[in-house]
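Here it is, the structure in full.
What you see is the complex with one protein chain gone and the rest in place.
Chain lettering (A, B, C and D) follows the sequence in which the chains are written, and residue indices restart at 1 in each chain.
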Amino acid sequence: MNSWLLTSIIFVPLLGMGTVLVVPPHLIRRTALLFTLLAFLLSLGILPHFLGTPIQVFGADYQNGFKLVDRLPWIHSGGFAIDYMVGVDGIGFPLVLLTTVICLLACIASWNITKSPRGYFALFLLLETGLLGVFTALDFFLFYVFWELTLLPMYFLIGIWGGPRREYAAIKFFLYTLLGSVLMLIVMLWFFFASNDQGAHTFNLIRLTTPGVLPAFATHKAMWIACFTMLYIAFAVKIPVFPFHTWLPDAHVEAPTPISMILAGLLLKMGGYGLLRISYPILPHAAAVQAVAWTLGILGVINIIYGALCALAQTDFKKLVAYSSISHMGFVLLGIALLTQAGFQGAMFQMIAHGITSAAMFFLVGVIYDRVHHRDIPRLGGLAVQMPIYTGLAILGFFAAMGLPGLCGFIGEIYVLLGSWQAQVLGPVGAKVLTVIAAVSVVLTAGYILWSVQRVFLGAAKPEYEGVPEISGREILVMAPLGALAIALGVLPWQTVFTFVSGTLDHILKLVA
Amino acid sequence: MMGLTPYLILSAILLVLGIAIVISKRNAIAMLIGVEFILNAATLNLVAFSRHGIGGLSGQTAALFVIVLAAAEAVVALAIFLNFYHTIATVDIDQGDQLKG
Amino acid sequence: MMPYAFIIAWLLPLVGFVVLVFRGRRIGEPRSGYLAAGLMLTAAAISLVGATRWVIGHPASLNVSTPWLRLGSQWINFGVHIDSLTIVMFTMVTVVASCIFIYSIGYMQGDPRFPRFFTYLSLFGFSMLGLILADSLIGLFIFWELVGLCSYFLIGFWFEKTSASNAAKKAFIVNRVGDCLFLIGIATMLGTTGVVSLESVFNQVRQGAFAGHGGLLTFAGICLFFGAVGKSAQFPLHVWLPDAMEGPTPVSALIHAATMVAAGVYLVGRIFPLLTPTALLFVAYIGAITLIGSALIAIVMTDIKRVLAYSTISQLGYMILALGVGGWAAGLFHLITHACFKALLFLGSGSVIHGCHGEQDIRKMGQLHRKMPITSITFLIATLAIAGVPLLSGFYSKDAILASALGFTWTHRVHGLLFILPAVAAAITAFYMLRLYLLTFWTQARDEHVHHHAHESPKVMWVPLAVLAVLTVFIGWGGKMPERHSLGEGRYQYEGGRGLVGLIAEAQPQWAVSWQMQEAGHPSVSDVSREEADAEAAHEEHGFHLMAMAIATSAMLAGVLMAWLVYSKELISAGKATQVLAPVHKLLWNKFYFDELYRATFVAGILLLASFGKWFDRVVLDGLADGSARWMARLAFFSGLTLDNRGVDGLVNGAARLALVGGNLVRKAQTGRVRNYILALTTGGAVIVLVFVWIW
Amino acid sequence: MLEAVIFFLLAGLAVAAGVAILLSTSIVRMAYWLITMLIAVGGLYFLLGAYFVGVIQILVYVGGVAVLLVFGVMLTSRQLAPKLRPGRGEVVWLALVGFVLLEALTLSILHTRWQQNAMAPANSVGEIGRSLLGEFLGPFELVSVLLLVAMLGAAYLARPKVPTQGPQHAKGTTVP
Partner (left out) sequence: MDGLTPEHLRYLWPVLALIVTLGAILVGALIGREGSGRRGLLAAALAGLILAVLLALRLNPHSALRTPPSGDWLSRYLFLDPLYRFVIIYLSIFLGGILLVSNSLWRRPTWEWPVYLCLLIGSLIGMILLASARHLIFLAIAFEMASLPSYVLVGFRRFNTKSAEGAAKYVVFGAVCSALMIYGISLLYGVTGTFDWEQIVLRLAVEGVPPLAVAALVCLFIGLAFKISLAPMHFWCPDAFEAAGADVAAWLSVGSKSAALLALARLAHILLPSISPGIRDHAILLVAVVAIVTMTVANLSAYWQTSVKRLLAYSSIAHAGYIVCGVLVLADTAGTAAIVAYILVYLLMNLGAFSVTGLIEAQNGSDHLDNFVGLGTRNPRLAAVMTFFLFSLVGLPPLAGFAVKWILLSTLWQHELAFVVVAILANTLFSLFYYMRIARAMYFSSPQPVPSLQLDGGSPLATIQVPGLMVAVLAVCAAGLIALFLGWGLLNNLSLSLFAT
C-alpha cells in the first residue's frame, strides 16, 4: 500500500534539477524556487499522518512506528535483497521538514549567485534529493547511496562557488567524509552477511533491529564493538566530533552563504540521525557498555568546551559561527551518549534547534559579507546604527543560539543537561561531573556570542560603513521564518517537536537500555 | 640412446641465453634474436618430448606452429623497428625514453 | 477569579512590548511613554484591588497551571502560584515601576531611541512579574534569564559608549555564571525529587526524597542560592552592579535598586524550606560579608550613583543575612521598604543629574537644596529612612532584621559576628547616606558653573518622587511581627501579625529543615521537643526586640552625629582623615581590587585557553592531516630515482599537498627503457619460480 | 654412442653461438651467430628423427626469419652503429638472475619423472600431415588468418612515406 508521498518528496528536487538544466537562463532561479517550494508543501503533507495519533500510544514499538512506507524491490539477484524502502517516523519526519524548510530559504538566499547559476541550482537540487533520501531511507544500502549522493554536489558547490581557498576546503571535506563512508561500507557488508532474517540476508534497517536477526553479533562481543566504532567514526566525521572536525571550519569559511546554511543546518544532522537510526537500534548492547558511554560522553563534552573556546578566539566571523556549531553539536552527542530519556529528547530537539539557529547565523554573516566583502570582526563595528532592523533580527538569531529561555536553543540545552544529570549508566557521580562541565559552557557561549555581538553591532558607527544599505526585503523573507520558528520552538516545544519525536526515541531507548 | 633430460637442459640453457641477450643488448634487432633463442628453446622442448613418446605426433606439429608464430612475430617486429629507425634515426632502443614517468 | 486578574495584569506589559516592538518607531516620542506607563498603571491598579480583596478574603494560596512539556518521563507544568508574599511583591513592583515609567518619560525626553527604551522597560516589567508569579523552579529560571536579558539591553542602552556595552556584557556574563550554578541546583532537585513545582518539591523533601544524603540537599541549596548571589550582586558576584550604573538612571532605579536585584532575595525566600541549617549559615555569612564590605566602599565613593549602588548591595546583604538567620518576614519586609526608598533615592539622584545637566560627581555639587527644594526634601526623607530614623519604614524593617539577628546569635553564641557586623554597618550606612545628602544639598557650592545652571526638574519627574516619599513614610506603620509557635516535627505556626509585615509573615513557610533532619535527611527523626521550642520562642519574643531597637537607634545616631561633625560643621576635616587612613582609603577606592582580580584570573585565563584552543586546532590537528600528506609527498619526491623533466612541474599545490603520494618511487621505475622492463619482468618471474620451487 | 657425440657437438655449437652473441658488439656478427644456432638446432631435430620439423626449421627459420633479420640489420645500420656496451650493473644483475633461473629449471627437470618409454619410430611426413589437419585443424586455420593480418600490418608500417610529402627525416617531425 505504497502512498508514494515520500517518494514524490524525495524526487521532486531531482525533477527540478532536470528542468533547471534545460530551462532558459532567466528562468533558472524561478524554477529552482518553484521546486524547493513544491518539496516544502509536499513535506507539509506528512503532518496530518502524525497529528492524528495520541501522544502516548504513538508508535506502538520501534518496528511498526514507521509511516508512509514505500517499498519497491530494487535488486533481488545473486543473493542480494536490496529494495528501495523509504519511510518516516518520529525522528525522520522533523528532519525531513527541516530539510525542505532550510533548502527553500537557502534557495531564496542564493538569489544573487552570478557564476554559472544553471550548474549551481542543478547541484543544489541534487543535494536536496540526497539529503531527503538520507533522512527517509530504511534500507542500509539505500541509506549509503544517498549518503554518498550528498558528497558530489557539495564538493562542487564548495569547490567552484567558494572563497579563495575553496579547492583545499572542498577536497578536505570530500576526503574526510569518504573515509567515513568507506568504513560504513565495511560495516554494511558485515551486517549483510551476518544477518539471517528468516534465512535470507537483509539490508532492511527495521528487520536488523529485531533481536536474533544478527545472531553472530549476540555472541561475539568484539564484533559489535568493532562495528560500532567504525559506524561511530563514519558518523563522528559528519557531526563533527573532536578529532575529525577540522574540515568544518575550512568548509564553512570557503562555502558560499546559502551552501554553508545547508552544510550547518542539515549535513551535520546526518551524523546524529545516523547514530539514532543505525548505531543505537542495531547495536544496542554496544551502546549500553559503560566504556562506550564514557568515551562518547567525554568526547561530547570536549566538543562543547573545545568548540566554545575556539569560537572565543576567532577573528573570522564565519569561522566563529562554525566553531559554535561544533559546540552545539557536542550537546547532541552528550545527550545521546548517556542513554536517558530526556537526553535523547534533548539531543533530537537540539539537532532541529541548531538547524534553525545555525542557518540563521550563517545567513546573517552572509548578509554582512554581501555588503562589506570581508568577515574580519575587529574591522567590523557599529552596525546597529546603520542597520537597526538587521541588528534586531541578528540579536534574535544570536541569542537563540546562545540558549536564551523563550528561544529554541535553551530547550535543547536544558533537556540534555537535566537528562544527563540523572544518567545512571556512568555510575552515581560520572554523569554529574560531565553535566557540570557541560553547564560551564553556558557561560562560555554567552561569552563569545556577546563579545562578537558587541564588536560587530554595538559601539560607535564607523565611517567605513557609512552608506551600508539596510537589510533588503528578500533577506527579511529568509530571516523572518527562521526567527518565528526559533520563538515558536522556544515557547511551545512540546506541541511543535516533542509530540512527534518522543514516542520513537522512547522505543529506541527501550531497545538500548 | 640419448635420454630426454639432456635435450631439456639444453633448451633451459637456450632459454636463459635468450633472456640474457634480450636484456643485455641495446640494439632492437639483437633483442629479436634473443626472442628467437627463447622460441627455439620451446620448439626443441616440443620436438624432444614428442620424439620420446610423450604425446605422440602433436608435439612436432605444435613445433611447426611455433616456428610459424616466430616468423610472424619477427615480421611485425622488424616492420616496427624499421619505422622506429626512420623516425629516430637509430636502433638503440634506449634512445626511446621519451615516454616515462 | 483572583489569579486570572493577576495573570491579566502580568500580561499587560507584554502587550505593551509587542505593540512597541512593531509600531514603536511610528508611535513616536511621548506617546510610546504614555502607552507603557498607562499599561503599568492599570496593572498596579488591578494588583492593588486584588491585594485589598486578598487581605479581606484570606485564602492560603492559589495555584493555576497548564501542562507545558514532558522532560523525560516527568511532566512539567507552567503555572502561577499566588500567596500573600506574591501579592505584596506584585503590588510593590507594579507601583514602583509605574512611578519610574512616568518619571522616565521626563528623564528620557529628546533621546533619539525613546520608543525603544520603553520597549525594553515593558519587556522587563513582563519578565519581572512573571518571575514573581512562577510556581516552579524552571519557570523561575526562564524569567530569571529574561530579566537578565532586559538588564543587558537597558544597561547597554546608549551602546555608542563602549563603557556602556562593556558594562552590559559584564552584567550578563556574571549573571550567567550565577545562572549556571542555579541550573545545576535545579538539576539536582529535579534529579532526586523528580518533580518541578515548588509545592510538590517541598512535599517530596519532607517525605524524605533526600533520605540518606543530606549533604546533597545542602549542595543543591547552596547552588540555588548562588543563582541569587549572581542576580542580587552578593559577595563573590557583586562586581557587575557598580558598572551597571552606566545605564540611564530610571533603569538603575527600577532594575538595580527596586526589582531585579531583589529577585535574588525573593528566590531565597521561596526556596527557604529547602535550605538546610548549614546552607542557611552560608547564606547568612555571605550576607554579612557583603553588607560590611560594600558599606565601607560606599564611604569613599564620589559618584552619586556609585554610592547608591554600593548602598543597595549593602542593604541586599542585610536582607540575605536576615533570611540566613531565620528572620524570613523581616528580610522580605526590608525588601519592600528598601524598594521604595532606594527607588526614591535613585530618582532623586536622577533629577539632580538631570538638573546639573549630566554632572554625577558630588564633589562638584553643593547648596542645591535652594535650587531643587522638592528633590532635596524627598531625598532627605529617603536618607533618614535608610539610616533607620524611627517612625520611617526603614527603621521598622532594619530593626526587625537586627532583632532576628540578635535572636539567632543569642542562641548560637559562636556566630556572634552575625549581629555585630549588621549593627556596625547600620552606623556606617547612616554615616555615608548623610555624607551624600550633605555634600549634595547643604555644603557650600563647590562648582559655580554647576550651581548656577541647576534647576528643579519638571512636574512629571517630581510627582513620582512625592508619591514614593509618602510611601516611604507610611508603609512601616502599624506593623507587628507575629509570634511563632512550634507544632513539633519542625512545624511552626504564626499568628497575631498586623500591618504589612504581618501580611508578609502569613506566607512564612510552615516548617524548616532542622539540624537532625539535615544529618539524617529524613523528617521523621523526632525534632526539638514541643515544649522546649515554645519556651525558646517566648523568651525570644520580648527581650530581643527591645534590645535590638535600642542598639539600632544608637548606631543611627552615632552615624548621623559623625556625618554632621565631618561635613556640616567641618570640625573633623575629611581631607586630613583620608591622609591618615590613606592605605585604607586607596583599598576602598579600588573596591578591594575585585575587578582587577577577576580580570587577571578568570577572564585572562579563559582567553588564554581560547587562544590555545585556536592554535591547537589550526596547527596541531590541521597540521596532522596536511602534514602527513606533505610528508608523504616529500618522501616520494626525495625517493624518486631520476627527476622526470616533463612530469613534475609545480604539482605541489594545495590539493597535491593533501594527496597521499608514495608513487614517485614506483613511477621512477618506469624509466622508459624497455630493457629495464624486461629485467624487472624476469626478476619477478625468477622470484616466483624460486618461491614455488623452494616450497616444493 | 656416435649419437651422443653428435648431440654434444650440435648442443655445444648452439650454446657457443648464444655466448658469442652475448659477447659480441656488432650486430652483423650477431646475425651470423644466430644462423649457426638455428642450423645447430635443425641438426638436433634430424638427430631426434623429426626430419620434417628439421627441414621446416632450416627452410623457414634460417631461410626466412634469419634472412629477414639480416636485411633489417643492413637497412638500419647505415651509419656505423656505436659499440654498445651494456652497463656494469646490468651484467652483474643479469648473471645472478640467469644463474638462479637455470638452477631452478635444471633442478626441477632432474626432479620430474618422465615416462621413459622407447623412442617413437621415425614417422613419415604423412602422419604429421594427418595430425596437422586432424588434431591441429583449428590452429591451422587460425594461423592463416594470423599471417594475413601480420603481413598486412607489417606492409603498412614498412611502406615508405608517400613521395608527395618529400623527405622529412629530422627527428620529431610529425605527419598529421
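The rule we apply is simple: contacts are C-beta pairs under 8 Å (C-beta built on N, C-alpha and C of every residue); 3 or more make two chains touch, one makes a residue touch a chain.
These numbers come from a predicted model, not from an experiment.
Undergrad: Can you list the shown chains that the hidden chain touches?
TA: Within the full complex, the chain not displayed touches A, B, C, D.
Undergrad: Out of A:L34, A:L151 or A:I476, which residue would touch the omitted chain in the full complex?
TA: A:L151
Undergrad: Applying the definition given at the start, please give the residues of chain D touching the unseen chain.
TA: 104-105, 107-109, 111-115, 133-139, 142-143, 145-146, 148-150, 152-154, 156-157, 161-162, 168, 171-176
Undergrad: Suppose we count only contacts with the excluded chain; which residues of chain C make the list?
TA: 644, 646-649, 651, 655-656, 659-667, 669-670, 672, 674, 676-678, 680-681, 683-685, 688-689, 691-693, 695-696
Undergrad: Given the full complex, what residues of chain B touch the hidden partner chain?
TA: These residues touch the chain not displayed: 8, 11, 15, 18-19, 22, 28, 31-32, 34-35, 38-39, 41-43, 45-46, 48-49, 54-55, 58-59, 62, 65-66, 69, 72-73, 76-77, 79-81, 83-84, 86-88, 93, 96, 98-101.
By our rule, only the chains that are shown with their structure count from here on.
Undergrad: Whole-Å distance, chain B centre to chain C centre, using C-alpha means?
TA: The computed centroid separation for chain B versus chain C comes out at 98 Å.
Undergrad: Find the geometric centre of each of chain B and chain D from their Cα atoms only, then give the gap between the two centres in Å, rounded to an integer.
TA: One centre to the other, that is 5 Å.
Undergrad: Approximately how many whole Å separate the CA-defined centres of chain C and chain D?
TA: 103
Undergrad: Which positions in chain A touch two or more other chains at once?
TA: Residues: none.
Undergrad: Listing for chain C: what residues touch at least two other chains?
TA: Expected reply: 675, 679, 682.
Undergrad: Applying the document's contact rule, which stretches of chain C touch chain D when the two form their complex?
TA: Against chain D, the touching part of chain C is residues 675, 679, 682-683, 685-686, 689-690, 693.
Undergrad: Under the touch definition given earlier, write down the residues of chain D that touch chain B in their complex.
TA: Those residues of chain D that touch chain B are 3-4, 7, 11, 14-15, 18-19, 21-22, 27, 30-31, 34, 37-38, 41, 44-45, 47-50, 52-53, 56-57, 60-61, 64-65, 68-69, 71-73, 75-77, 81-82, 84, 86, 90-91, 94, 97-98, 101-102, 105-106, 109-110, 114-120, 123, 127-128, 131-132, 135-136, 139, 143, 146-147, 150-151, 153-158, 169, 171.
Undergrad: Sort out for me which residues of chain B touch chain C in the complex.
TA: 19, 22-24, 26, 31, 93-94, 96-101
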